[in-house]
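Every protein chain but one is kept in place in this view of the complex.
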Amino acid sequence: MKKFLIIALTAMMLLVFTGCDKPKEETYKITVWVSESEGVKELTEQQIARFCEENGVTLDATVEGISEADSATVMITSVEDGADIFCFSQDQLSRLVQAGALQVLGEAASATVTELNDEISVKAATVNGQLYCYPLTSDNGYFMYYDKSVVKEEHLDSLEDIIADCEAAGRLFSMELETSAWYNASFFFATGAVSEWVTDESGAFVSVNDTFNSEAGIIALKGMQKLLKSPVYNSSSNAADFSAAIPSAVLISGTWAVSDVKAALGDNFGATDLPSFTVDGVEYHLGSFSGNKLMGVKPQTDANKAALLQKLALYLTNEKCQTERFELKGWGPSNLAAQQLDAVKSDIALAALNAQNAYATPQGQIHGSWWNIALAYATSAKEATTDAELQAALDSYKQAIDALFALDTSGLIFVGAWNGWNNTDDAMRMEKDNETFTITVEVPESDYMGGRIVTPGEWDNDKGVTAVTVGVELIQPADAEGNPDNNIIFLAAGTYEVSYNATTGEISIVQK
Amino acid sequence: MAEKQKRHMSQKLKNKLSNGLIYTVLIVVSVIWLFPFFCLVCESFRCESTHQVGYIIPKVWGFDNYINLFTKTDFLIWYKNTFIIAVFVSVIQTIMVLTMSYTLSRLRFKGRKSLMNIMLILGMFPGFITMIVLYKILSGMGLTGANSVPGLILVYTASSAMGYYVSKGFFDTISRSLDEAARIDGATRFQVLTKVIMPLSKPIVIYTILTAFMAPWGDFMFAKYIAHNTSRGMNVAVGLQNMISTPSSLTANYTMFCAGGVLVAVPITILFMSLQKYYVEGVTGGAVKG
Partner (left out) sequence: MSEYKVERINLFEDLSDFDYLRLNKFQALLYKFIKVIRVVPKWFLNLFVLVGKYIKKFFTYIKDEFVDIYTTFVYGDWKTKMSFFIMGFGSIARGKVLRGILFLVFQVVFIVYLCFGGIHWLSKFKTLGDTKASTVYDPNLDTYVRVDGDDSFKIMLYSLLTIIFIIAFIWTWRTNVKQNKIMEDILKSGKKLKSTKEDIQSLLDEQFHKTLLAIPLTGIMTFTVFPIIFMILVAFTNYDAAHDGYSNLFTWVGLTNFNALFSMNIGSDNLSFAFGEILSWTLIWAFFATFTNYFLGMFVAIMINKKGIKLKKLWRGILVLTSAVPQFVSLLYISKMFANNGLANGLLMEWGFIKNISGIIKFWGVKEIARTMVIIVNVWIGIPYTMLICTGILMNIPKDLYESSQIDGATAFQQFVKITMPYMLFVTGPYLLTSFIGNINNFNVIYLLTGGGPSNPALLTSGGSAGDTDLLITWLFNLTTGAESKYYLAAVIGIMIFVVVSSISVVVYNVMPSTKNEEDFS
């Protein structure tokens, strides 16, 4: 019996080992999400098949269509079940990085991408100095489509004249002002206002340089009011507006609408850069966001699969594939070589976009909440009649933006002479372990080497220094009213570890 | 005599007048109610453009949208998925709902009242908040993405017994003396259910089947979540809704979307019309008691 057992076990072991030794020629099952636009799915399937053929690999690829605006939302619902490779528009990047849905590119791939694509698109794919994805297009911007029979050639440069033309013809002017901050920011960029956001390496936003709440912002809103208050204004970016019951004569939209607009307008089709508006005699050319569509790879636990997917993504965004997409859908390539093709250069929509690009602001990374907050001033401006009301709209905008970086008021920070008594200093946050808060501070030599433990943003505290144990001598001078001062005062400069126990109220200080 | 006749005449006239008024109102109401469907059908046969337009009657009629629906999209798969889901849900849900409502209406046992209260309280939580958990549970069971169909059937039916109100109301209206008579004759409770109650419950059974069958055709929120962007796992609502989820796809697919809508509406409408009598009896017999 025993013998039999031993033989059986050995046989099993052998089987296991031989199973392991067998070289793996695995067929990876992958999912790829591309734009839902007609034909893109089929094109991508062909491109993947070509990739497999050229590289001698086999892939079991499922290609699904989804709009680039929605893909991030679905990915974030469950990164685990999400696609291995997916396309998305630039404004989704920081969200995806935060959710851990994107894998940083390897060194060689980074170098290739940086070399072959235009600078703006590479910047668009970068978060905090690291390349997170592959530029797919450089056409995610907007410009003006117009009906030649309504808008006169000589009026194209002036917003006021265009509005007048539309009104005379009883046609609408479609531009998303109340429904999309992406479009309404155009007026602010015109007057030189900026909104630049900074992220840390995790993709979280840490600060913003936003000058919308300024003189320039007031002018921008006044310009916006010209359209907002006009009867021809229609908050939409849909190409079907040209054939609606009350048709539009002007549409602010992007390259994706070109074929539909052409079909609707026929010979009257026109596309050009955005016009200028005039406030107090000064002319401001409307700005815009210039952005990109990107392709990302989900983090993988299998190194071989990860490498293969990176290779595939690189392939799908190379010159050839981008050119094919341009030929099929008219998408403007981010690949420098593809941009030089005659067909690309002479494309009428891309030409309009390029003309507008002179006034465009690269989109960069923008906080997800901004897109909602920035709708508010447009709605307010629609009703506003005085400068004060406009100012109020911008004030509440600014407040909302600032509140995005509102201090985390949980926990405790240790402030004092060493950080200029800044009670909102996140660097002085004490580390929490159960009920004990700890921090190590370097106390420089000064007249008053005091400090205190406070709740961030507040000065009142009852973290009174009732029982300090080791290390330093402690002074508790009474103030004029005889109340004890709760400051901890160090008698000598040096590095100290300060810990506070919330249950016992005990503070212990150890010199390092 | 003449006086009475006159009064009778004036009464008749008045009646005629008010009936005329009612007919007018009903016709206006019908037009308002049918108008969107009329437009929808027209849109689905419009071939000159695929986007929304400012007129109702198509300039070029044809079946292009229907053909595109079947050749260019996975509509057939979505339709099949939804049909399978609807059939299973209507069977399972009917069994669940009827057993629950029968039990609560006919049987008296310890904890019956608390059970009803608990279900009432559970029903007050908005269903949306549990969407993400349900997704993860199903995902753990491998029932999302391409396998959404069994997953959706599971979720739709599992808690369906909580919607017992209407049919309990119906059972409550069936006299209990019938049960008691049968019990005295020596029937077990199981026999009471199958031999006495069921034959009387045709309207509520059909009502339950009908409502259960109809619901899966319109669910796009939860089903979209579960399908996780896998075309093979979508139901018809998700597939159609995806066609028009962005401005550019709306422009490209609008008439096709309308054709899809018509194809979904047709079988349900036919089913509904033919079973209308029972539906009305079910609603009126049960919902009132709630």
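Each chain carries a letter (A and B) given by its place in the written order, and its residues are counted from 1.
As a working rule, a contact is a pair of C-beta atoms (placed from the backbone, for glycine too) under 8 Å apart; a residue touches a chain by one contact, two chains touch by 3 or more.
Keep in mind it's a predicted model, so treat the numbers as computed, not measured.
Asks: Thinking of the whole complex, not just what is shown, which of A:57, A:76 or A:164 touches the missing chain?
Replies: Missing-chain contact among the listed residues: A:76.
Asks: Would you mind spotting which of B:13, B:60, B:76 or B:158 touches the chain that isn't drawn?
Replies: Considering the complete complex, B:158 is the one touching the chain left out.
Asks: In the full complex, which bits of chain A touch the chain not displayed? Write them out.
Replies: Against the left-out chain, chain A lists 73, 76-80, 95, 98-101, 103-104, 106-109, 166-167, 170-172, 178-179, 202-204, 231-232, 234-236, 241, 244-248, 299-304, 306-307, 310, 368-369, 371-373, 375-380, 393, 396-397, 399-404, 406, 410.
Asks: So that we can see where the missing chain sits, which residues of chain B does it touch?
Replies: 15, 18-19, 22-23, 25-26, 29-30, 32-34, 36-37, 39-40, 43, 52, 54-56, 96, 99-100, 102-103, 107, 109, 112, 115, 119-122, 124-134, 136-137, 140, 154-155, 157-162, 165, 172-176, 188-190, 193, 214, 217-218, 220-221, 237, 240-241, 244, 257-258, 260-261, 264-265, 268-269, 272-273, 276, 279-281, 283-285, 287-290
Heads up, the rule we're going with is that only the chains that are shown with their structure count from here on.
Asks: What's the distance between the Cα centroids of chain A and chain B, rounded to whole Å?
Replies: Distance between chain centres, rounded to whole Å: 41 Å.
Asks: Write out the stretch or stretches of chain A touching chain B in their complex.
Replies: For this pair, the touching residues of chain A are 31, 33, 36-38, 62, 64-67, 69-71, 74, 77-78, 80-83, 236-240, 243-247, 253, 256-257, 260, 263-264.
Asks: If you look only at chain B, which of its residues touch chain A in the complex?
Replies: 49, 51-55, 72, 132, 135-136, 139, 144-145, 225, 228-231, 242, 245-252, 254
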